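A short write-up of the structure that comes next.
A single protein chain has been omitted from the complex, and every remaining protein chain is retained in its original position.
Per-chain numbering from 1; labels A, B, C, D and E assigned in written order.
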Amino acid sequence: MIIDAHAHLVAPDSLYAYRANLLADGGYHGGKAKVSDDDLTAAAANNIATMDGVGTDVQLISPRPYHQGHSMRPARLVHDWISANNDVIARTVELHPTRFAGVAGLPITPGNPVSDAFDELHRTVEDLGFVGVTVNPDPSEGTATGPAMDDRYWFPLYGKLVELDVPMQIHSAGCYSGRETYSEHFVTEESIAILSMLRGNVFEHFPTLRVMISHGGGSVPYQLGRWQAEQLHPLLGGGPEATPFEEKLKHFYFDTVLHYPLALELLLKTVGPEQTLFGTERPGSGSTTNPATGAPFDDLKPVIEAMDFLSADARTAIFEGNARKVFPRLKL
Amino acid sequence: MIIDAHAHLVAPDSLYAYRANLLADGGYHGGKAKVSDDDLTAAAANNIATMDGVGTDVQLISPRPYHQGHSMRPARLVHDWISANNDVIARTVELHPTRFAGVAGLPITPGNPVSDAFDELHRTVEDLGFVGVTVNPDPSEGTATGPAMDDRYWFPLYGKLVELDVPMQIHSAGCYSGRETYSEHFVTEESIAILSMLRGNVFEHFPTLRVMISHGGGSVPYQLGRWQAEQLHPLLGGGPEATPFEEKLKHFYFDTVLHYPLALELLLKTVGPEQTLFGTERPGSGSTTNPATGAPFDDLKPVIEAMDFLSADARTAIFEGNARKVFPRLKL
Amino acid sequence: MIIDAHAHLVAPDSLYAYRANLLADGGYHGGKAKVSDDDLTAAAANNIATMDGVGTDVQLISPRPYHQGHSMRPARLVHDWISANNDVIARTVELHPTRFAGVAGLPITPGNPVSDAFDELHRTVEDLGFVGVTVNPDPSEGTATGPAMDDRYWFPLYGKLVELDVPMQIHSAGCYSGRETYSEHFVTEESIAILSMLRGNVFEHFPTLRVMISHGGGSVPYQLGRWQAEQLHPLLGGGPEATPFEEKLKHFYFDTVLHYPLALELLLKTVGPEQTLFGTERPGSGSTTNPATGAPFDDLKPVIEAMDFLSADARTAIFEGNARKVFPRLKL
Amino acid sequence: MIIDAHAHLVAPDSLYAYRANLLADGGYHGGKAKVSDDDLTAAAANNIATMDGVGTDVQLISPRPYHQGHSMRPARLVHDWISANNDVIARTVELHPTRFAGVAGLPITPGNPVSDAFDELHRTVEDLGFVGVTVNPDPSEGTATGPAMDDRYWFPLYGKLVELDVPMQIHSAGCYSGRETYSEHFVTEESIAILSMLRGNVFEHFPTLRVMISHGGGSVPYQLGRWQAEQLHPLLGGGPEATPFEEKLKHFYFDTVLHYPLALELLLKTVGPEQTLFGTERPGSGSTTNPATGAPFDDLKPVIEAMDFLSADARTAIFEGNARKVFPRLKL
Amino acid sequence: MIIDAHAHLVAPDSLYAYRANLLADGGYHGGKAKVSDDDLTAAAANNIATMDGVGTDVQLISPRPYHQGHSMRPARLVHDWISANNDVIARTVELHPTRFAGVAGLPITPGNPVSDAFDELHRTVEDLGFVGVTVNPDPSEGTATGPAMDDRYWFPLYGKLVELDVPMQIHSAGCYSGRETYSEHFVTEESIAILSMLRGNVFEHFPTLRVMISHGGGSVPYQLGRWQAEQLHPLLGGGPEATPFEEKLKHFYFDTVLHYPLALELLLKTVGPEQTLFGTERPGSGSTTNPATGAPFDDLKPVIEAMDFLSADARTAIFEGNARKVFPRLKL
Partner (left out) sequence: MIIDAHAHLVAPDSLYAYRANLLADGGYHGGKAKVSDDDLTAAAANNIATMDGVGTDVQLISPRPYHQGHSMRPARLVHDWISANNDVIARTVELHPTRFAGVAGLPITPGNPVSDAFDELHRTVEDLGFVGVTVNPDPSEGTATGPAMDDRYWFPLYGKLVELDVPMQIHSAGCYSGRETYSEHFVTEESIAILSMLRGNVFEHFPTLRVMISHGGGSVPYQLGRWQAEQLHPLLGGGPEATPFEEKLKHFYFDTVLHYPLALELLLKTVGPEQTLFGTERPGSGSTTNPATGAPFDDLKPVIEAMDFLSADARTAIFEGNARKVFPRLKL
């Protein structure tokens, strides 16, 4: 079975028109998103076709990240909006229960406690059967002001995830600094998430917390040597007795959303197939034809199948086994 | 000849005590750094020994980046401090004129025009014989508020560098967001610099501008596929007729400061040996022993020599030729 | 002919999904709104039916006010978004050229000169044939920080409108103070616009400027006595020789968007039928059934026809003549 | 008996010089206002003459609103200043106990809990015999940043007023936004107070709270149809089953401070004579001659007496009965 | 003749009530202060009696400093208010032309150019015959944010004063930091004014500028040794060749407003009688009885007369001659 562990909701315009309306009226109109069954059925069918085209059996779908809007004001708009996304995901799963499973967005908002998202966390996981959550490590969406992920701010969330036996996918949302696009910010924030969680020894407090980093880990596998050296450097607070960085890195899982085969190879050789989950973010920014191959950049299954340094078991783990391990609530 | 294109000043405590004093007195005491000849001679000799130990003939040395302090207030402290660094570099070069060449720090400060740094640029290049400059793309040092490098803010600097035929090395300095260490911020800012300059088509305005990105290009070579795909994606402002990302990337030069051989290999295979300059940042954060090899992480010469996919010419270009091309004022 | 001088665009979800996307991606995706011909044709037909239902021949349509979003950041999003609205209005007019005329939204944004909107003003009036513009007197959308409409800030706009012989309709947009809904803020801002323009003697500088105040003038006709008295009060900067307030008020035109007959009567008796234009904002917040009448609150034609203190000429002026006088570019 | 339920303190310069001094010295001088008995006696006699001139028997007097200065910093200046006003009111009442009763100002200040005003509330009502309080719904005086009156912030005050059986008069104070005069802001804030208290269902929590809105209710009676329609509109969070707006509006009392007879008529026909209290704000901004009548704008008794749609009982209720009902502590 | 070079306006309550009104209404009422001739005549007579009681012939009177309010917002209030003060000073001088001369307040406001005060400067000096100006070195009134007096900000004022041959008296106004009273801030700001003007070498640019420092020079004469030493200290930017501090200090004039004889003696021995002007600030904070002497603290004439280290000429210079030299426009 081919499980794509990193995919997003395909939704009709009516969902996004609802977001525009929330922003325009400041939440005054109240009410819910009005996504018709017809529109949603069409959107889901479209997605199934996309999956079939590349041989994906199951997608774990979360809200479209750059549309999460965690920094919208007032914060209750974020709650309404994220819930609306999760609702449409739930309906999509219901339409195709053998092809989709839900990964919930969480209404974590700047300046408010992370526990504000717990009602939605319980609702999605316990009531709606979602199998994971996606967490934006920068709810401020580009102001460089919030707490990094080793800050005590986040600990109640980690505890709750451990309690529910649910993994979190790290994926930032929008970026309004004017310096990076949201897509570039994804990479930045994935790197910061890994490095800050290791720097702050989060896994000493939550040894069973499971974290999947999107897009092959940002810059970290590529810059591995830098962090290996600093970890051991006596002038930088390290030392030869320190746990090697590459060992600490095993606390994380990584998806394969790297549209460049050389990079994907580096990832797999660096963190190992046992820490890597097949993911494509398809349809998404990679869904355009690579002139060099004639295939879409995000058609990664053949890329992985062509890697002969991987054993058959390794491939199975990547395509299916690791997803089952990380997302035990997935019952397909 | 082995030219290390990315190295930093080794200076005695008295230089840094001067910085502490500037910060303490707000510049009121006036005066200059007091770095004695004896102390400097000892520090330089130490560095020469470090170079000899790994077979480096020449180092291009710039101020120690995390110590540049571009966000210090008031801005004139930055001017005093950067000049003091450049002065000590000039004295170091004078002590060993066949072993060092200077790469100048620039006093670019948040909220002030980039032209405030031109006096120091002229002084170092024209009076003191420096062969390049190092530019911090984030003088705000972590507040995510300044203009990215495609902003018109930077254009006068680019024009001046072209006029002086001097390259710039991209290297951020401190980081006070509380989210990243300065070292992690290096990687973030290198990525932003590449992506923003390409997004903003800076090289259409300055086709002969030469830019060397530190630390192997941050995250960009690793995340190449993402940017290739977006460049061609019609829904993301791109299209099939767009110049391929990998081609645009040839506008940059990269150093080899990647302490992880697999990453260095990916870099060389991605941007090509003709765009890569030997650099080690040694002594620096990589100057600790890699338990896997018994050698320092930043002893990169044998790593490159061991890469059999590189031709002899490619190696020479990396070790010497590219540096001479990028830094034509280097006359050693 | 019955001309409804205050009506808004009826547009499909795809237009508002575009807004949501602009906000999410910060403008990075570029591109235009994707409103299909089919969707637009359906929306327009729906609106025609609504007009036919209450006997309206022609509507002057502007962007839906609370959706204008003048305070969105960065400001270029406002330009993209307002233009998209005006484009859809132009397409709607093209579909039914005898039933609609366009009133343009303007991308006036907080902290930027009003002249930033002139390109769009020229485009809509001169290229697309719009007959008026709608102006938000509070582009900051509820922060109480921008210049009131007697401030020199606005004068270039007034000059341009006079030059183009185009009226402006005063209508605020969103409100994010948390104290008022956007709808309540409409009333507040209409009142401030009238009072500040008279306080600042704007019409001494622009005697031929034509201004239509929405919703029957906010609170001003009702609070008339207060302003009459203050105008004449020596301790409040006034005096018996001052121009009476009710006379100064004749500089403005008012629409009839008051869903309460007693209020509409007060308006007409206070400012006179010669200053009043038929307007309904239908379909809009008044499009619900008034249990007392069984008709929609915004079906105002019978209300006016029932007012026996109005002469036939007065009625004709209200329904058609005044609109032709205020909007001379209207050629239907 | 003619009771003017909306009138303000007439005080000598020495009271206001005290305010100037407080502001100048930041409260450092300490001490109390120095209002001499002679000056106060003269001021009060002047006011009695003004009342006699228009046939008013009793005035309920509160601090002059635009002089309340709730946004002065530091907040203790507000306490000193409001107490000084209340003291002078108490002395005025003592001079003419059959002609005046006190309505207390409250030192509610931005950013501080409303309970900071409770000491002064108790002092004025219980020790000094005041019969009501005046509340500024915008202590920030024009920054649009404070909580609207449905916010939990205000609930302790409402509870205390219910407990003391004391009504509150809504009347804003200064306005420093640069967009409105304080007098224009009165109207804005009265409207916001009504609409926010109804939106937030304050009277469900405090069914016996009595609130008198100044100046005939701001814009609300005039814009009644707008709020009726929105209340019933399914797309705006309403519906046909909602309590009609005009019914909810009966929770408020209104004064007659509308210097325009048509408007006063609209008020009385809209909210009913049983919800309306005679009030003139005389002497105040209406105390200038209306050229159309030769009488002062604020001489409202003959205006009301001339309204033949009012029964004799209705008139008595307006002039006296309603005031006794709303202000039960008034014992004259 | 005994000339008191540091005295302030004695004005009736009506002037300060005007300030309170300006602050309350934000300047909307317009109009002027209403200070009646009777009240002013009484206030002036009172002051003459105070002068006669201690043998003062002439007072140079300026606005009461702590009441200047330079940080009031919006800035036009400061203009109205300072002008009102200067007007009352002019009227007082007119009442007693042989006993008073005017020293003008200037409407210098935070964030605005110093030239905003030039109209008032010309009006008071050229039209109204004022003989000097009083300048608040901290128009921000306690926020520690404005430019010190060596900043180029102030240079246009210095040029204008030199051009008009008018001296300036340094005297701060209010203080709202919550750390100092306004009176304590006077001392702080006098010290900063002296030290910053000398540090910045203002007198090299304006050698004929005449500056009188209030209250005996703040802390500077007492702390003289500190500044003498720093001026000569090579590690503090000084050196043995520097102009001695005590010599540079001769650029300033000082008044005698020190209510402590030992301090006054130190002043006179430190800066010399030729730099010292008789001043008492009477009536003011020193106008209370010193239990040790039975005389008011601010009755300084006998104190100076009792100093036997002063020659008769020195005394005459202090009491009269220096004032004539510093204020040449004084023609009494």
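To be clear about the criterion, a residue touches a chain if its C-beta (ideal position, glycine included) is under 8 Å from a C-beta of that chain, and two chains touch if they have at least 3 such contacts.
Here the structure is a predicted model, which is why all the values come from computation and not from measurement.
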Neighbouring shown chains of the undisplayed chain, as defined at the top: A, B, D, E
Residue in contact with the excluded chain [from E:Pro63, E:Gly132, E:Gly174 or E:Pro221]: E:Pro221
Listed residues E:Arg99, E:Lys160, E:Arg210 or E:His259, member touching the removed chain: E:His259
Residues belonging to chain E that touch the chain removed from view: 142-148, 177-181, 183-184, 187-188, 191-192, 195-196, 199, 215-216, 218-219, 221-226, 228-230, 232-234, 236, 238, 240, 244, 258-263, 266, 269-270, 285-291, 297-298
Hidden partner interface residues of chain A, rising order: 235-237
Interface residues of chain D (partner: the chain not displayed): 28-31
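Keep this in mind: only the chains that are shown with their structure count from here on.
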Both-way neighbours, i.e. chains that touch chain B and touch chain A: C
Pair exhibiting more inter-chain C-beta contacts, B-C or C-D: C-D
Whole-Å separation of chain centres (CA-atom averages), chain B against chain E: 56
Sequence positions of chain C contacting 2 or more other chains: 28, 178, 181, 183, 236
Pairwise touch network: line, ring, star, complete, or other: other
